[in-house]
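All protein chains of the complex are present and in place, except for one that has been dropped.
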Amino acid sequence: MDTYLQITTVVGVYVAGVVFVAGMGWRIYQWATTPKSPVRLGMFPKPKTRGGRIIKMLKDTLIAPHSARIEPRMWLFAMMFHVAALAAFVGHLRLIQEYPILPELLGAEGMNAFAGWAGGIAGTLMMVAVLYWIARRTFGPFKQLSVPEDYLLLALLLGVIIMGNHMRFIGHVHAADYREWFQSLLAFKPVIPDSIRFSNVGWSLGTHMLFVNALLIYFPFSKLVHTIGSFSANLVRSE
Amino acid sequence: MSDDIKVDLELDLKGLLCPLPMVRVSQNITNVPVGGVIRAVATDPGAMADIPAWAQSTGNEIMSAGKEGSEFVFLVKRVK
Partner (left out) sequence: MDSQQITTLTGVLDKKMNRQLKQYLDICARCAICKDACHQYVATGDFTYLPARRAELIRQIYKKYFTKTGEFVPALYEARDPDENLLDELYESTYACTGCRRCMYYCPFSIDTAWILSVAKAILIAAGRGNEMLGQLADAAIFKSDNFDMFRDVIVSGFKDIEAELKELTGDPSAEIPVDKKGADILYVALAGAHSILPAAAIFHEAGTSWTLSMFESANYGFFFGDAEKARKIADRFMDEAVRLGVKEVVITECGHAYRVANIFHEAWTGKKHPFKVRHILEVIDEYIKDGRLKVSRCIDVPVSYHDPCQVGRNGGIFEQPRDIVRALATDFRDMTPNREQQWCCGGGGGIVAISEMDAFRLKSGKKKVEQIRATGAKIVASPCENCRLQMEGLNETEDLGVRIAAIMDLVIECMDLPGRKQAAEGA
């Protein structure tokens, strides 16, 4: 158990962090240093001003109104996933530092209850969306179009989410303990607090991080680079 | 003089707009044997330049191209 946690929640996190940051940096560097197409690839109607183009790009990227029109159900699940993932990300920032104001308003107990609700909802929505995507890829043209990469990423995501939900719904460990672990990583003096090691979710944190690390390591080499690339690709639409 | 030449295929391209007359001749050139002749009749004046240009750029031969009334008549020989 200790070895497992040592690998996934300490060594793995460092490795994944380095690979992710370096990989994304490399990816962006490659994009930035490849010359732009001399042909303007935009389509009409397009905004006349630069500000208008940027606003349209943000709208197209963050809301995808055109996709909503042609396949509303897919759009709904995709929005559900991405918004929930963003919420989960914001929630995880508590690992670095507790939010100001909120805990004072809600009290320590209230804050944990709120995080429990919010995190639980986000985790559930993400899981439903990923299950929908998996189901969608099992039939018809979607199946034909899918490659192993697609299933690998969905499997990794599902692993991350299920283990996260497990910690959220089954465990009784709260943010403060996880924060102790994460801050120790940031300080390069890694400690896994006893409150986690000897709890019923020690192994789920380990497995959660196993999937997270794998996802982060593969991220820069997968189609998930659309998280960044979609902004510039959508900007090209108005050029 | 065209009476002396054996025509292997007649193409009626009347009413077709450019570049379709050229397209039809090109599509049909393999339907005649090497050395065979297509007689094509078009009404679009653009064909007067297009069909000879096609023939020469593809290495075929225009035996004659001329105006007969409001029609343009071509004799195209398949060379290869």
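Note that the chains are named A and B in the order they appear, and that numbering of residues resets to 1 at the start of each chain.
Going forward, a residue touches a chain if its C-beta (ideal position, glycine included) is under 8 Å from a C-beta of that chain, and two chains touch if they have at least 3 such contacts.
Predicted model only: the values in this text are computed from it and were never measured.
Of the listed residues A:Q6, A:S199 or A:S230, the one in contact with the hidden chain in the full complex is A:S230.
Of the listed positions A:I7, A:I54 or A:A78, the one in contact with the omitted chain in the full complex is A:A78.
Within the complete assembly, residues 27, 30-32, 34-41, 43-46, 60-61, 64, 66-67, 69-71, 74-75, 78, 141-142, 144-150, 152, 221, 223, 225-226, 229-230, 232-234, 236-237 of subunit A touch the chain that is not shown. In the full complex, subunit B contacts the hidden chain through residues 17-20, 22-23, 26-27, 44-50, 52-54, 56-58.
The working rule: only the chains that are shown with their structure count from here on.
Subunit A and subunit B have Cα centroids separated by 65 Å.
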